[in-house]
Structures are given as structure tokens and as C-alpha cells.
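What follows is one structure encoded as C-alpha cells, with my remarks underneath.
Shown here: the complex without one of its protein chains, the others still in place.
Naming follows writing order (A, B and C), and every chain is counted from residue 1.
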Amino acid sequence: MKIMTCPINGPRLISEFAYGGELRAMPDPAACGDDAWSDYVFHRNSAPGVKREWWCHTPSNTWFIAERDTEQDRILRTYLYGEQP
Amino acid sequence: MSVPLPHSPAPAATLSLTDLTVVRQLVGVKGPKAAQWLANLGLPLPETANHWLALDDDRLIARLGLSEFLLDGPPGSLDTLAATPRTHGVYPVLRQDAAFLLCGAGAPELLAQVCSLDFATLEVTPGALALTSMAGVGVTLLPQPGDGGSRYRLWCDGSYGLYLWETLREIAEALGGDAVDAQTCTESLP
Amino acid sequence: MRRLPPVPGEWIDRDRPLTFRFEGRSFRGFAGDTLTSALLAEGESMLGRSFKYHRPRGVLSFANHDVNAVVQLGDQPNARADVTPLDEGMTLTAVNTFGGLRKDRASLLGAMARFLPVGFYYKAFHTKALFPLWERVFRALTGLGKVDLDAPRWRTPKRYGFCDVLVIGAGPSGLAAALAAAEQGARVTLVDENARPGGSGGYALGADPGRARQTAELVDAARAHPRIELITGAYAAGYYADHWVPLVTPERMIKMRARAVIVASGAYEQPAVFRNNDLPGVMLASAAQRLLYRHAVQPMHRAVVLVANADGYRAALDLAAHGVKIAAVIDLRPQSCLTDAELALTKRGIRILPGSCIVEARPGDGGRVASACVGPFEERGNTPTITETIDCDGILMSVGWAPTANLLYQAGTRMRYEPSLAQFVPDVLPEGVFACGRVNGTYTLDARLLDGRRAGSAAAAHAGFGEPKTITVPPETDAPNHPWPMIPHPKGKNFVDFDEDLQFKDFENAVQEGFDNIELLKRFSTVGMGPSQGKHSNMNALRILARLTGRTPGQVGSTTARPMFHPVPMAILGGRGFHPERRTPMHDQHEALGAVWMPAGDWRRPEYYARPDVARDECIREEARSVREGVGLIDVGTLGKLEIIGPDAAAFLERVYTSRYSNMKVGMTRYALMCDESGVVIDDGVVARLAEDHFYFTTTTSGATAVYRELSRLNLEWRMDCGIVNHTGAHAAVNLAGPRAREVLAAITALDLSAAAFPYLAVREGKVAGIPARLMRVGFVGEWGYEIHVPARSGAALWEALMKAGAAHGIRPFGVEAQRLLRLEKGHIIIGQDTDGLTTPLEIGMDWALKMDKPFFVGQRSMEILARKPRKQTLVGFTLPEHGLAPKECHLVIERNEIAGRVTSIAWSPALQRHIGLAFVDPDLAARGHFRIRTEHGAMIEATVSPTPFYDPDNLKQKEVS
Partner (left out) sequence: MPWRLLRFGLSKKHPEPRMFTPHAELKKHYDVVIIGGGGHGLAAAYYLARDYGITNIAVLEKGYIGGGNTGRNTTIIRSNYLTPEGVRFYDTSLKLWQDLAQDFDLNLFYANRGHFTLAHTDSALRTMRWRAEVNKHYGVDSEVVGPEDVKRAAPMIDLSCGGHAPILGALYHSPGSVARHDAVAWGYGRGADQRGVEIHQQTEVLGIETEGGRVRAVNTSRGRIETGKVLCAVAGFTPRVLDMVGIRSPIHVHPLQAMVSEPVKPWLDPILVSGSLHTYISQSARGELVMGAALDPYELHSTRSTLDFAEGLSSHMLDMFPFLSRVKVMRQWAGMADMTPDFAPIMGLTAVEGFYLDAGWGTWGFKATPVCGKTMAYTIANDRPHELIGGFSLDRFRDYALTGEKGAASVGH
């Protein structure tokens, strides 16, 4: 099983973590049109590559960001939200 | 350098499991200002995340992650703390966890059957503890090095308590260990 | 008898004789024997039947891929005789025979072989009418061992393990690697699938005891080393991400995590392809050597040895040294390279025929090989003419090896074909993965030892111990593999894959049909798909495909090797099987009251409380009636229970729930509805304001974990000044409901329960039966009631106290089913039952809960879009006529023979004395006021749209009766 390193709790089996989806900026609901909004809600570019994602270490409920290569199954680095090195 | 865990089950009677739930009081608090709040109450704090230290010979304070704390002591020993009003940035956490104690040379084998953590490397840093998953349940696990090998304190959500107890006891017995009642095992905690 | 006098280093214990039965006859062996070695020692050479043609088969590899010598061993369907240890009193039968091993009626299929070429089953039997009949025939013939349907569950003590360097294979190179790594300070685990370490160092001797001694010294050194943990009788079942390798022993699996992995798994000897190369008595040379040195079994009296490398000559010497007459050594190579072994043979006066091959082997009575027909070998030629027939009772094949690279492939190693070795070797290894010995293309003993030291040092360095030593390994001078050990034969039966009975011409035919890609070839011919997973067949298949398509083996490439390396019993993988279960603090009380349980995620909840001689539905109605007419008590402790504290608490709740909370008075509660970004309803609950900056709120039972997790994430993302605490497990909760609820509660609390002091939807904190509690006046079931939350450790006490206080009022516990009925009478929805994965608040009449004028809430923007679209469906209440049939939940609403909705909830209402329900229907049907529901038997039932609540529409039950 993959090992993921929680910035607080250290390296653990990936089964101790929950995947929270890609980190995406929400458009301003007031400013954007319907199509732009539905595009944000449903669509993405899911081509493989290095993605910034939300992950949660479930025993400690620690949320953090992981940079992960979704093609090579490699975790490049992890850090707390807003503390990107 | 860590020592390899034995792959053969531990010899009989070197493994005991104890339910401390009813004989311990737990107080939890978290929040960005929790550390400061506790310090103001004159309590010593573990410097780093996921470490613990003894408050006195019968009470301990554990730092869970960066900003959450768990205090463990005999019933009544933490009442004043529990009653202290919270301030801004301090969030009281009601702890009703099940609390177990695992002792003996057979403990590492038992742990290796229910938990994916490399305890050998966890225990090289004194005062370290781990928030991890055990037999499918989230636990707080705290090694207490002592004569006669490590003792492990562990806490889990009370609603999983019976499940975890039965699971651990079944394995402990398979390893030749057994369940010991709290009194005989609680002297000199932590 | 073929048992030899004691052989130095033998694995058998002659002081522990054992008896066992095979195919109804009894045999004897020793502790330390495998089933195969014991049977051979007793002169038994036919061990099983082949899968397709049911040909007699014996030993081939004696290395855990003799899948034709598979036996039924009690509830073990496919025990491999070559590696299964012998035990006292075992009773064995060969698998997949029809009438026993010797008289297998299915051997008729062998005679029909010419009618059943590769892929024959794709070409016939497929007429629609007949296939089912043919399928029955196939299913009768297929499969190996039988599953014992009464076998008990076997729970195994799986465990995790850790080391710095894992060395897979304790042969000479693996031993050298382990020692080198340990000497540099690494904590090493050395694993070998054999019962004892040493590998080929213990049997490929060329009659030179010095080789055995050299290996023995390495073994002693490894055993003695404090940092080396030696595990024998365990195989590495696969390589998984981040150096995770399950080590499988007969009893359990150790999931080993290493910092570096050294694959020293050696090589599989490969068969030569000639007619009847599958007869009992024909075997790989290394199989014979293992039988000799490990089990003191003389595999034959008179052997013909077919070779194409130095290993074959050494094997011949080993056999000769143990009384086997070597009738001839047949060397495929035009002239051999005059190794010491070869000279030693010539000294012994043993005939060597270079440039020759075995054209075919011929069976004698009993099916065992009786002679080898020899002829000149032309690599590009057709079937050679037979120049000589040599009597023998055994043929050894030593024409080459295939690297045991399964784990290397799984780790992502790029392999390259090395022409000088006529073999694949690792080209680019993944980080932290190392290879040494035969699997790495080094074959001579000294080179393997050097290679082992090199890999061991490098792996230790990778794991953070010392520096990698520069050790240069001399290249091989003598190719250990023949590039084309194939002898075509017009009559075929020259087998490439012994699992699947694939002959040389099957490959020609498959390629002719267009399956000329290695993967397509595998899928069409099934080469390598049998239980041995190609261990003895993939390499030859690949050579044949390359030759047939005019490419090099390198260009053809090999198929992907997937786990498992050897098959693993499901119980070993399954372990103990953990099923976490949550219990509320009142679990024992429910049990004592006769609760009938229903699962709710990890929880179990009382569905209802069974009473002697009372039917389920009646129990449920009685429970409901006691709530309506007296007082009832239900455990609602499985609800999610969260707290949010801080200046931004109200603002946060307004962003995650659809309603408004900033304007709530302290001491009041409010319904809370949660949507996702697309505007779909995902959860609901009640929010209680305990202080300006402090809220306590509930979620659904199933939503609790996900909601807490997601709110924590949002709080982090929005950086608001508040904190969320999960008290789901820390709080017990009950709902005390019914006209008498207040009287019951009054008896055990000092709180002022007057409607003025504690109005409907208010929340209060105080003591109940001396227990600090939070009380909310909620109306989910439509009666005067209190939801009481207390610390979990006091939950049982609270329950007991309420039951005691309620006894005088005839209090009864009620379960989930009664609650469902009661809330339905009030028209309250249940998320997940009255909604589905696409339901929006607009479809369930929850517009009132949407505060669209708020600056933001999750799902708001989507709701604006949805509001402008026509409704597809709307949830309505309905009633049925007093008498007649009733539909079930999820029965369909039908209009003009089209689906126009479905029932989401329905129950017989004691209060209304008729069936009531909720249903999704087309908006126009809702407007029309009636619709028809179809039962599973097709009956149409007229339903009348009814406003909700059905019961107490004006909520009088919550008002003080003056």
C-alpha cells in the first residue's frame, strides 16, 4: 500500500487517509454566469499529471494538501493548507 | 537503529490487556489558543505535536496534533481543569473514550497484528505518541517505556470500545496473554 | 525402492517414518519429504493428469510449479505435491480424474487432440440452442480440485513487519547480499520459499562437495548475524508500492515494509520442447538434483541428459555420483565448451553427443519414459531423422533458464534481452529495488557471490547505512541458455505449456490466425494463464513467437507479471477479518428489552422491541400508540452531534446550511438542511444555540462522519474564527416523547418545564437524574417531547432513570420503525429514503428552508439555476382508501402507462386509520390531486394527494393545553 506523509502525523498507510478531491478555486457566485458555474460544479480537466489535492488523515482529522502525480502514483509532497513551501 | 520485531508469537503470560475506562478521568481541549490557556493554568506542555509528558506520578498530558490536548488522570483529579471556563480560541472536547492498557513482551506482536505503525521507530523518540488506526478504529496510542518492556496506553471513541476490547482480547489470548482487572495494573500510572 | 543411503545435508529425518495414502494405496516416507519426493522414493512416477488431454504426468520442476501433480488434500483443493510437506496419515487423491489416476476415462481426450487444436472452443458449440448443453459438458470437465463446501472459516493472524533491507531468496547471491547489507549496519530480513536456505548452492554441485560447503558457511554466517532475520518456508507473494512485500508462510502473511528490496530469486529452469517431453520420468535437471540432495531420492536408474549449458553437465555428474547410469549426454550445441564438468564426464567414459537432440521420447508400460530417440539438431531445421534410440527410465532437460523476475516486473523494472546470455536481464531498476544472482544474469557461482555483495552494499546504502562499495562482476563466458531448444514433430505432443497442454504447433496456428502479439497470443492460446502462470512456458512461447514473426525476443517483449507470485489461500489474505461495530451506551438495555437489531452503518439500532406472541407490525404499532397516547423513549444516540464555538460560528453555519442562524435567539433550535455544490440535498439536522458564539447541532446517523470531516475542511479553507468539535461518540441521546413526556421528565429534573419557560423548539441545559444534560423540545414524532443529550458514560443511567420515572405512565421504548411511522404521520422526510442522489430542496417542498438572500451557502448558486428550470418531480403526501391493497415503498406511480413517480414512504397510520405515504410524482399529477400506484403484482391503487402533516396539522400537540 502507498505511504502518504501527513504533515503533522508523519508517514502512514494511505488507508488512514481520506481523499478530498482536487484543490480548486471557486468562481465568485455573484459574478459568474450559469454555464461558468455549472462548469465549476461538474467539469474539470482530469488528464493525468501532478494535481494539488485535499487529503485528510482520518484518525486525527488532519486536513492537508498533497501534490500527487495521478499517472505515476507518486506523492511529491504534502503540506498544510496555506503553508505551501 | 531499531530492533526487529519477533515474528513468532510471544510466550504465554507475557501479555496483559486491561480496561481502564472506568478508573480514569479524561479532559480534552483544542483550538488555536488551547496551548496558551493550559499554560496559563500552570500546566507544563509537550513542546511538539504528538508527544506527551507526565504531570505528576498519576496524571499525564498528551498533545494530539498541533492544537489539541488530552489530559488523563484518576477520577476527580481533573475536575478543576474541566470546570475552568473556556476563553476565545479554546474549545472544550468532551472525552468519553474507552481507555485500555497493554503490557508485556507480547504487546509488539499483538500491535503488529492490528496496527500498521512501526512502533520500533515510534519509540526511538521518547515521549512520542501516535494517532492511528487499529483494527479499523481510530485510536490514540501512547507508549510508556518501563522496566519489563513497553506498556501501551490507548484510547478510542467510546462507542467502539467494546468492539476494540473484544478484538484485542481475542488476539491477546491467542498469544497466550489475558485480560487483567484494572486495580492490579493501575499502580504507578502513567 | 529409489531411496538412497543417507546423502550429506539431506532434509529428511530417517528416524521419523510416516505413512500416507495416495489414490487408495498406502505409501511410506519420512518427515522432511514432500508428497512428490515420498511417492518417487516409493517408485511411483505417475503423479497426476494433465488439464486438457489428461495425459499421465510426473515431476517436471519440483519447484512449486508442477501443476499437473496436484492433489486433493482434505479441504485443500489444489495442494501441489512437489512442495507440500508430507504428514502422518495424509490421504491424497489426484485432482480432475474420472475414475482415478491410472484409469482416467478422460484420457480419451488425448486421442482426440488433433480435433481440439488451440482455441478450438471458439470455433464451435455456439449455436444459441446448443451452447447451454455444451456448457454443461465443459463445466463437468473443467477445474482441478474440489471445494469442500463444509470446510470451516480459517482465520489467520496476519501481521505487519518492518526491515531496512529485504532480501528475497536465500541462495548463494541472496546470502551474500544479506551479509553485505547487515555488515553495513542495516536490519535485514532474508526470506526463502524453501524449507531450508542455500538455494542451488545446496544441490547444483557437479559432485563437488566444496560448493555445498561454501554455501553452508554462508548460511551459518547469516544465521549467526544479529541483524539478519532469516525466514524460510515463506514466499514473497508480490511487490507492491513503496517496497511492500507480503511474505506468505503456511500459517500467515507478514506484510513486510522495507526501505530497500533485493530480488535474489534466481531462475526457473526451462524445458526443452520435443515430442513426449511430458512423459513421467522426463524432468528438469535441477528437479533431479533437488530430489537427490534434499530428499535422497534417486529419480531414475538410467538417464539420458539433454543439455545446452554447463549446468547440465554438472547435473549429470551429480546423478552419476549417486549411482544413476548416464546413458548419454545429448548437447544441442554443435560443439560444447569443454568445461571441467564435461571433462569429468568424459573421464567417467560417459558418451557425449554434440549437435544432437532428442527427437522424441517413448513411453514404456505404465506410461513412464522408456527410451529417447536421438537425432542431429539443426536449429532452423524441421524434424530431424532418428539416428539412434537409447533405452532409459529418465530424461533430464538442462537447456536454459528464465529469470524469476516476477517481482522485478511488478516493481516496474525495465528488462532487456541480452543476446550473449540469450536471456532477459534487468535494464533499469526502480529506486530502492536491487537484483543479484541468476535473476540478474550472473550464473557462475563466484560471479553470483560477488553480485550479491554488490547488491547488498548498494541496498544498505540506499536504506541509509554506509556507502555503496564498487564491486565489478565478471561477465559470463558461457551462455547458460539455448536460444531455440525446440524440436518440431509432425505428430506434435511436444509441449510448451504443461498447465494448459499447449504444443509447439498450437503457437504456429495461433500466429497464423493473427494472434501475433505476445499479449494476444497469451489470451488466445492461454499460454501462461494456468496455475503456474507461465513459470516454465512464457520464455519458450516468447522464443517461438519471435521466430515465427521474424523478430528478436527483445522486440517481442514479455507479458506483464502480476501478483500473486505463487497462489495465496484466501484465508491468508483475509486474515482475521475485522468488522468494527459501534454501540450506544444503552445497548445492553435494548438487548434486555428484546430489541430486534437493524444495521445503520457501523451502528446497530433497535428496529423494534419484540414481545412474545406479538407480530412485528403489531409490536411497532403498539410502540407508536404508546407515544401518541402515553409516553415513549427512543435511543437517538447514533445521530451526529457536533459543536461549533467562536465569533464566526453563526456565520459559518449559514454558509454550510441553507437556513439563517445569526438571528436565532440563544436557547432556541432550528431545522438545518445541507446541500452539496450542485444543489442536491445531502443531510439534515437540528441546530441549537447555546450561546452567542456557541452552537450544538445534529446530523443524520449515516452523514455524521462525512459532515464533520467536510465542515472541518471548509473551516480550514474559509479561515473563520470558530472551531468544530465532534461529540458524536461522546454524547448519548434519547428522545422522550408523548403526552406524558413532561410528567415523566418533571419527576427527575429541577428544570422548569412549563411551556413558557421551556417552549417548543427551545434548548435548555440542566440536570436530569443528576446528570448534566442538554434538552431540546423537538417535534420529530409529533408529540410533546424532549431530546436529551448527556455524556456517553451516563447514557445507561439516564435511560434507566427515565424508564423508572416513566413506569407509572406506562412508558415504552420504541424503535426505528415506530419512529418512521410517527414522523410520517407528521410528514417529516428522511434524507436518503424520501430523497435520492439527485433530489433538490425544491422537489421536496423545502423552499422555505432556503434563504436565498443570504450572501452565500453551499449549493445556493446552483439553486438559483435550478429554480429557473421546470420541476421534474415533486414530493407529495398521499392517502389510500381505508380498505384494500396497499403498495410498498418504491412502487411506481403510473400515468398513461408511463412511469410518473414512485412511493418513497408508506405505512398504515393508527392515527388516521388508513395508509398514508409520501411519493415523488409529476408536478401536474400533484396539481390534479390524485394518481395511481402500481403494486408488484400489477394492481393499480388510487391515491389521493394530501397536505402534510397528516397528523396534528396545526401542531396543537406542542401547545400547552389550558
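What we mean here is this: a residue touches a chain if its C-beta (ideal position, glycine included) is under 8 Å from a C-beta of that chain, and two chains touch if they have at least 3 such contacts.
Source: prediction; values computed, not measured.
Trainee: Determine which of the presented chains are touched by the chain that is not presented, and list them.
Mentor: A, C
Trainee: Just one of C:Lys255, C:His295 or C:Lys826 touches the chain that is missing; which is it?
Mentor: C:Lys255
Trainee: If the hidden chain were put back, which of C:Leu573, C:Ala610, C:Leu761 or C:Met803 would touch it?
Mentor: Only one listed residue reaches the unshown chain, and that is C:Leu573.
Trainee: Check the options C:Arg25, C:Lys103, C:Lys128 or C:His883 and report the residue that touches the missing chain.
Mentor: With C:Arg25, C:Lys103, C:Lys128 or C:His883 as choices, the missing chain is touched by C:Lys128.
Trainee: Extract the touching residues of subunit A with respect to the undisplayed chain.
Mentor: 1, 13-15, 18-19, 35, 38-39, 42-48, 51, 70-73
Trainee: List every residue of subunit C that touches the chain not included in the displayed model.
Mentor: So the residues of subunit C touching the missing chain come out as 51, 75-78, 96, 112, 114-117, 120-128, 131-132, 135, 138-139, 142-154, 158, 238, 240-241, 244, 246, 255, 410, 505, 508-509, 512-515, 517, 519-520, 523-524, 530-531, 533, 562-564, 567-571, 573-575, 577, 579, 598-599, 678-679, 832-833, 836-838, 862, 865-866, 869, 888-892, 894, 899, 902, 934, 936.
Throughout what follows, only the chains that are shown with their structure count from here on.
Trainee: Find the geometric centre of each of subunit B and subunit C from their Cα atoms only, then give the gap between the two centres in Å, rounded to an integer.
Mentor: The answer is 32 Å.
Trainee: Give me the residue numbers in subunit C that touch at least two other chains, ranges are fine.
Mentor: Within subunit C, no residue contacts more than one other chain.
Trainee: Note the residues in subunit B that touch 2 or more other chains, in rising order.
Mentor: Residues 116 of subunit B touch two or more partner chains.
Trainee: Would you tell me which residues of subunit C are touching subunit A in their complex?
Mentor: On the subunit C side, the touching residues are 240-242, 244, 677-678, 708-709, 712-713, 716-717, 719, 726, 856, 860-862, 865.
Trainee: Hey, which residues of subunit C end up touching subunit B in the complex?
Mentor: Within the complex, subunit C touches subunit B at residues 157-163, 185, 187, 189, 229, 231, 254-255, 257, 576, 578-585, 587, 602-603, 643, 645-647, 721, 723, 725, 727-731, 791-793.
Trainee: Please output the residues of subunit B touching subunit C within their complex, sorted ascending.
Mentor: For this pair, the touching residues of subunit B are 1-5, 7, 9, 30-32, 86, 88-89, 91-96, 109, 112-116, 118, 120-121, 135-137, 157-163, 167, 171, 174.
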